[in-house]
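Only a single protein chain was left out; the remaining protein chains are all shown in position.
Just so it is clear, A, B, C and D label the chains in written order, and each chain counts residues from 1 on its own.
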Amino acid sequence: MELSVLLPFIVNVIIGGLVLGFVYAIIALGYTMVYGVLQLINFAHSEVFITGAVVGFEVFRILQNSAMNGYLKLLIALVAAMIVSGLLNVLIERLAYRPLRGAPRLVPLITAIGVSLILQDTLRFLEGLQGRFDLTYTLPTGFADKFCATTSSCAPLGNFLRTIGVDVQLKDVILVIVALVSLGLLNYVVNRTRLGKAIRAVSQDRVTAGLMGIDSNLMISATFLIGGALGGVSGVLFGMKFGTINAYSGFDPGIIAFTAAVLGGIGSIPGAVLGGLLLGVIQNLIGVTNIFGNLLGLANLGTIDASYSKIGPFIVLVLILIFKPTGLLGKSNVEKV
Amino acid sequence: MTVANPAKPAVRRPLVKPDRTVWLVLFFVVTSILLLVSHETDVMKNLGALGDVLRNKVVEALVVSLFLANVLFAYLWKAANWAKLLVGIGSLLFVLPLAGQADTSLLDLSIQIMIFAALALGLNIVVGLAGLLDLGYVAFFAVGAYTWSIFGSPRFSEVLKYYGANAGSTGSGTLVIGLVLTAVAAGSMLYIRGMHGRVAPTTLSNLSFLLAGFGLLSGIILVGRSILVLASGSAEALANGINPGFFWLFLALSVMTAALVGVLIGLPVLKLKGDYLAIITLGLGEVIRVLANNLGLYTAGSQGITPIASASVPWFNSLAGALGFRPEQYYLLFLYVLVLIVIAVILLVNVRLDNSRIGRAWIAIRDDEIAAQAMGVPLMQTKLIAFATGASFAGVMGMIFAAKQTFISPESFNLLQSITVLSMVVLGGMGSFSGVILGAAVVTLLNLRILPGLGEASANVSWIPQEVNPANFNRFIFGSILVAMMLLRPEGLLPNARRTRELHHEDDQEDESADGNASGLKAGGDVYSAGLATTKEDDKTGGDR
Amino acid sequence: QTTIKIASISPLSGGQSNLGTQIRNGVQLAVNEYAAQFKKAGFNLQLVPYDDQADPATGTAAARKIAADNQILAVVGTLNSGVAIPASAALAPSNLVMVSPANTANQVTDRGLANMNRIVARDDSQGPAGANFITDTLKAKKVYVLNDKTAYGEGLAGEVEKALKAKGVTISGNEGTEEKSDFSSIVAKIKLTKPDAIYFGGIYNQIGVFIKQLRGAGIDTPVVGGDGLDSSELPVIIGKAGANNVYYTTVAAPLEALPAAKTFAANFQKTFNTPAQGFGAFGYDAAKVTLQGILDAARANGGKAPSRKQVLDTIRKGTYKGLLSGEVSFNSVGDRKAATLYVIKLTDGKAALETSLAVKPPKN
Amino acid sequence: MSHLSTHLTTAPTPAAAPDTTGTPMLALTDIHSYYDHIHALKGITLNAYEGEIVALIGGNGAGKTTTLRTVSGMMKPRTGTLSYLGEDVAGKPAHQTMQMGMSHVPEGRRIFAQLTVRENLEVGAYTITDKKLIEERVQEGFAYFPRLKERENQLGGTMSGGEQQMLAIARALMVNPRLLLLDEPSMGLSPLFVEAIFDIIVKLNKEHNTTVLLVEQNANMALAIAHRAYVLQTGEMKLSGKASDIAKDESVRKAYLGDE
């Protein structure tokens, strides 16, 4: 196979991985935020984000036949999902985690798993009432088309992409933009604002934060609100990107996203993004290893195909953590002796 | 004047337990009768309304649970020793098998409970005692299961056939080379290790160790491969797997393999802290499952391995036959007895380790790694022992599980299983042996009896609409129970005394900062936040370089 | 009035609960229909549904429980071959018959259990049927084979691969994937290797998403699958635009083609407020086989409730007509003697019969 | 006198005793506090008037820390009244009392390990919204402890014990509190800085009229700068009075000051 075919192939694989990675990244941030303040792996986050996806589905479904501008629909879907997922997350914290503040860390972890199971069946039930199980997104027209296929103003770019054989759909571009905006906002809030500093203080020592005049419960709620809202965004993007979701489809990406958060260094926002992107790309590259294996005549590589792509992230994680035990961008865990 | 006398031990009302011998025996008798009667169809027919009630699946599930509670009460209540013994032995060795004769599923259930109890005990060492969060524990279970299944099933002859057909240049020469390589590599590794005990390791010596490690690995692979090739002639003879008499050997082998895999997985990852470890073990658990799914030659991949043999013990079978068991129940009864013995051993090992130097080291590590190390506790070694011990319990139970199921496939070893075992540990009470066993019993009963019972009992109740039939809400109900139990008893059902002491500082005082209570305030000079903290990566401890 | 129960085993919770519930509901519908007949014969008929969560261990435990309930005379299930294999083994000692509405893996009946029957084709018929279709109708020379890494999907894809290879077709390899959402790397590979057809052994909720993304990338290559695609949800997931050039083999003719199926579908929708899918119809058929078998056995038993052994024997021997999927009778190991495999084609999301062919199990 | 630490001789002189006739700024009446079942405070009564430095001394485990924690709202007294600025604050969470102008340097310093030195200070100024004012205060803190300026961007957790102590004090001063609770501020500080700390306390008290509740093991020094003092023992108030009188009390000298 010549380079002219292989190059666009590999570029497509990488681009696919990056887009996937952005989805992971935002999901990962939901985990990271909560992990930051409570040192809790919030297993329920996968359902919080799928709830966002369900809300997005409903918005698109209801607005299906309206003549409304597609971007406006998306905006409504995003906002609605942010609100619902955010509030849901706050509610979960209030009811299921807050009473366990003093307990050993594994106790809220098990509670989180319980909440996750509850939400799965509840979501399935609610959609099941209307005879639905797999929810298929009806995207506004144009979203699923090739990027810059029609608009004359960007036709040159579209043409260029086509000539080099790169597939990008409009929804992918939208996804990346939404993701970048959310990331930027979050980064600003956490690192630049008073709220962010307070959240970080609470995440390290709730009692002392109280001595600084910070209401730690309020900050924890705020964190869950932000984390949930990010979950909502990621849910809509997830649904948009892959088309179909159901009440149970949050679990797998949830795990990978959390892996991404760990890979990047738990608690680090750029880390989560880097981790997400890396895992997205790696997952995709492992999926095509056999192509290269065959090309290079390496029979053993030829057997590494998509069936291994699920564990690719974990193997990378092991390798990286062995050399960098606190993740790629994780602050070294300072403990002075 | 003296210094104030602080920290009087918490004044707890001393629990004067009333003697409950009579109650215990009474309870035992009543529940045994209920259990036996409710599984005796003929008797039930003549019981009329009572029979109908007993036949109700929820009631049935409750009867089973109550009966099993005997053992718990015999453990918990204050009663004469003879009564405790009577109830314990009577329930487990007499009544339960008897009921199992009428209802085989009771045997299945009991075995499953004990398998999970052993898993929970193993994970308890890792998580509860040593404080290492392992979310991929089921991997060791899988290793044990496959270790036996590959050999104790037609798979083995498939493997041999494959090697017979693909021998390549492998032959007895390879065997010799392999053996020599193995011996040399192992020898060098031991030598280098010995050296490291005396002088500080250098980069060169570390590299040589690594190299020798590779040598060892290749040696073992060569030896294994040539043995398989040489043995391929007997593929036909082994069409149904190796002689079931090897079951006993493999019982030991599964322990060792799982422990070995525990060490191999542990070596690279046990340096990691807290949740980094959690997620990486989760990942490695998945890796093992995916490997099982992909290494079709050995594991039959997604098709699963079947039938899997169990030990054949003729005298046991005739005994069971004489006791009125049906032939198809022999192997379950056998596994039931086996699993009882194994779990007794595991429990004994647990208790003994806990009250020993190694048990103290585990807890010390859990409490404070740095201080533990500074007190002379070798971190890696102690953690590895915890990992390997926990893994070995899972390994042996994996093998028994495979024999019980007669079929295994990678699906049975997914992440959810690891999480389930973890929930048993936490639900029962981390660090408490009786607690985690109870946790395993409760969760297994819920999943295999009570929830299905709910589904069955409500299936034909006309006023419950299909959409909300409990049979469709197993996860929901299970999740709700998990959450409720955690909120009501965060320290677990039968908490470990040590844990209770800890938790009660905090537990009684709700939340700290907001309500103005003291839970976050540790006594002593703990300056740093309670985060995940420990050593700095750029300042590895001396020996790690 | 003696109570007679039949049980269903299928996943009622978790990611496959949609299909599992279809089976349960199909069985329920059949039970509802037969209740009157049983009443006349002096029996009170009930269904007890079990949830196996698509997990072999849970399924086996359920089977052992079912075996212990003497009122249960037959079992319909399961959805997954991986569960059916150990579950049927657990039922075998108590002579409890099991009729499968969905399990196509060869091993299900190859073990020769007396109690295991199925009303669906075997994968070694389905596979070659799919392969033949690919070579004969689609005229493909180069095929990309995928599977979902389950006992069913990988088994089926393996059969297809074997059959295709025998016909000298170039095979890209049999690639497994557990991925449910992101298929971009596989799509890229397909784009690169440009196969003439794609075979995917798996279930519609995964394959549907795959097809959607495949079509989204502008690839119109035909996609062929097995009975796992037999669901009205498939075109919904793919979306109208892409649901073209998709084919699958199944034992049930498309519901629209049969008048009986129309009433079934309507009843199903009315009773459960959700549309019937292929596996609902299979569940319904399998239940009818067991119920008719029980009635026959009772008749032979002089109107008294039959024993499990009697039911088991009766069912294995009987012939059942007028089912949604045609006539059912079993061979010596419980495979459906003569099944018709229908090849269905999706055009703009509409399922239509493409061809049909009669298949027979290897044994008789 | 010869056995006294040199600190006493070099201690800065406190401001003239403030007016102690009106209503106290802080008043604890018969306070009982518990840890779980441990009865740590058994009926403490204590007053602090605006502009006073009040020292609290006692042996290990006497309840000094507990008293401060109760005042700041880190823990809730089980019974008793606690009023601050005329308001009943018993059971008010810490973040609310802090917003009323209190500041607490806790036992064990409790630095935010993962925040930089500067961020620690900024979090200390959480209740202030004026950015310029925050910056001014940060610079003030740097002026008190130049070491902090040198290490502006070092993570709090990697600072040495004494450096952390400086940071904890500077952090508490960010809000320019009306009532300053100090729990063993000199612990872990080198002799030079012990002096500096006491200088700062006196300066704050003189210049800003800050009220100070001071817990110190370095009792000589504490008594030298305090106006009044209380002696705690096993959760009970043993003695109270003018600091200079307490310093002369024979039993106190014996029990706490190491005089034979």
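Rule of thumb we're sticking to: a contact is a pair of C-beta atoms (placed from the backbone, for glycine too) under 8 Å apart; a residue touches a chain by one contact, two chains touch by 3 or more.
Throughout what follows, contacts and distances are computed from a predicted model.
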item: Among "Inner-membrane translocator", "Cytochrome C oxidase subunit IV family protein", "Dihydroxyacetone kinase subunit DhaK" or "Branched-chain amino acid transport ATP-binding protein LivG", the UniProt name of the subunit that does not appear here; value: "Branched-chain amino acid transport ATP-binding protein LivG"
item: Chains in view touching the one left out; value: A, B, D
item: Sole residue of D:G86, D:G161 or D:G241 that reaches the chain not shown, by the stated touch rule; value: D:G161
item: Contacting the left-out chain in the complete assembly, out of D:Q96, D:T127, D:Q217 or D:S244; value: D:Q217
item: Contact residue for the chain not shown (choose from B:Q329, B:Q373, B:Q405 or B:S432); value: B:Q373
item: Contacts of chain B with the absent chain, listed as residue ranges; value: 3-4, 6-7, 9, 199-201, 349, 352-353, 356-361, 363-364, 366-368, 370-379, 385, 498-499, 501-502, 522-528, 535, 538-545
item: Interface residues of chain A (partner: the chain not displayed); value: 336-337
item: Absent chain, residues of chain D that touch it; value: 2-3, 5-7, 9-10, 38, 57, 59-61, 108, 147, 158-163, 165-166, 184, 187-195, 217-220, 254-258
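Note that in this section only the chains that are shown with their structure count from here on.
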item: Between the pairs A-C and A-D, the one where more C-beta pairs touch; value: A-C
item: Inter-centroid spacing, chain D versus chain A (mean Cα positions, whole Å); value: 47
item: Rounded Å distance between chain B and chain C, as computed from the means of their C-alpha atoms; value: 35
item: Cα-centroid distance, chain A relative to chain B, in whole angstrom; value: 33
item: Sequence positions of chain B contacting 2 or more other chains; value: 290, 293-294, 467, 472-476, 505, 509, 512-514, 521, 528-529, 531, 533, 536
item: Touching two or more other chains - residue numbers and ranges from chain D; value: 73-74, 93-95, 110, 112-114, 157-158
item: Complex contact set, residues of chain D against chain A; value: 72-74, 93-96, 98-99, 103-104, 106, 110, 112-115, 119, 122-124, 126-127, 129, 155, 157-160, 171, 175
item: Contacting residues of chain A [partner chain C, same complex]; value: 1, 5-6, 9, 12-13, 16-17, 19-20, 121, 124, 128-129, 131, 133-134, 136, 138, 144, 146, 167, 169, 238, 241-244, 246, 248-249, 252-253, 283-285, 287-288, 290-291, 302, 305-307, 309-310
item: In the complex, chain B residues that touch chain C; value: 39, 41, 102-106, 108-109, 112, 290, 293-294, 301-304, 306-307, 326, 328-329, 401, 405-409, 411-412, 447-449, 451-452, 455-456, 459-460, 466-467, 469, 471-476
